[in-house]
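A single protein chain has been omitted from the complex, and every remaining protein chain is retained in its original position.
After this line comes chain A, so read on.
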Amino acid sequence: MSTANTPKIRMRGVKKAFGPKRVLDGVDLDVAAGQGMVILGGSGSGKSVTIKCILGLIEPDEGVIEIDGVDVLKLPRRERESLGDRIGMLFQNGALFDSLPVWENVCFKLLAQNRITRAQARDKAVEVLAQVGLAETVGDLSPSELSGGMQKRVALARAIAAQPDIIFFDEPTTGLDPIMGAVIDGLIVDCVRRLGATAVSITHDMASARRIGETAAMIHKGRIVWTGPAGNLGHSGNAMVDQFANGEREGPIQMELRR
């Protein structure tokens, strides 16, 4: 049952292994409603698997994942699928559908659920594209005709078009130059604030983490090892977090170099 103090997302003891490799080793995480949470961690630390477990793209081996106090892992399949109506996701590479023009990508969910007609979808796409700073003419282009930054904006437009109350961002600034990265971060903050949504982002980019996150969590070897204000990154007092945030070679995190 959801109360005012119930976290929007609550994970307890979530474990996931792929064959002999344990990727999540008991993740405990709370994300408050309306909060912008950034999950940090090195490559292979389990960041993407964590959000894929919340999204239902990967089934955890053990643990509890609650959204608004409801254990989503225990929900019947159909009810669990319907949770997707409240969730938006921006994938690292955009994951736009090549076979559809931009406007259909943006309004995909609304069209798939027959919530609007195709004519209405075109108008809606123009409106949402404007919110991410793209012109109406972009709507008729194919995703392959867009630059990396424009693809991210379209992916952001798609993530917010159905007005979700939880939005996930997977490495939103990866592959972008610093200026475009800052632009995308600004758009993310604006859109999330406008929707009043809860945002969970995973990133390696510390500048981006400080811009889009209110709170941050550090995941290392499949466990959350620190949570705190995103503004404290780099001077958190946790040696692991500070080493990661400051990009220091020496420290408790030893990167394994494979030959």
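Just so it is clear, a residue touches a chain if its C-beta (ideal position, glycine included) is under 8 Å from a C-beta of that chain, and two chains touch if they have at least 3 such contacts; residues count from 1.
Just so we're on the same page, contacts and distances are computed from a predicted model.
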**Q.** Protein name as given in UniProt for the chain not displayed, "Thioredoxin peroxidase", "Carrier domain-containing protein", "N-methylglutamate dehydrogenase subunit C" or "Phospholipid/cholesterol/gamma-HCH transport system permease protein"
**A.** "Phospholipid/cholesterol/gamma-HCH transport system permease protein"
(Q) If I consider the whole complex, including the chain that's not displayed, which of A:N5, A:S43 or A:N114 touches that chain? (A) A:N114
Q: Based on the whole complex, identify which of A:G26, A:G42 or A:G56 touches the chain you can't see.
A: A:G56
Q) On chain A, what residues meet the omitted chain? A) 52, 55-57, 81-82, 84-85, 87-89, 91-93, 95-99, 108-109, 112-114, 158
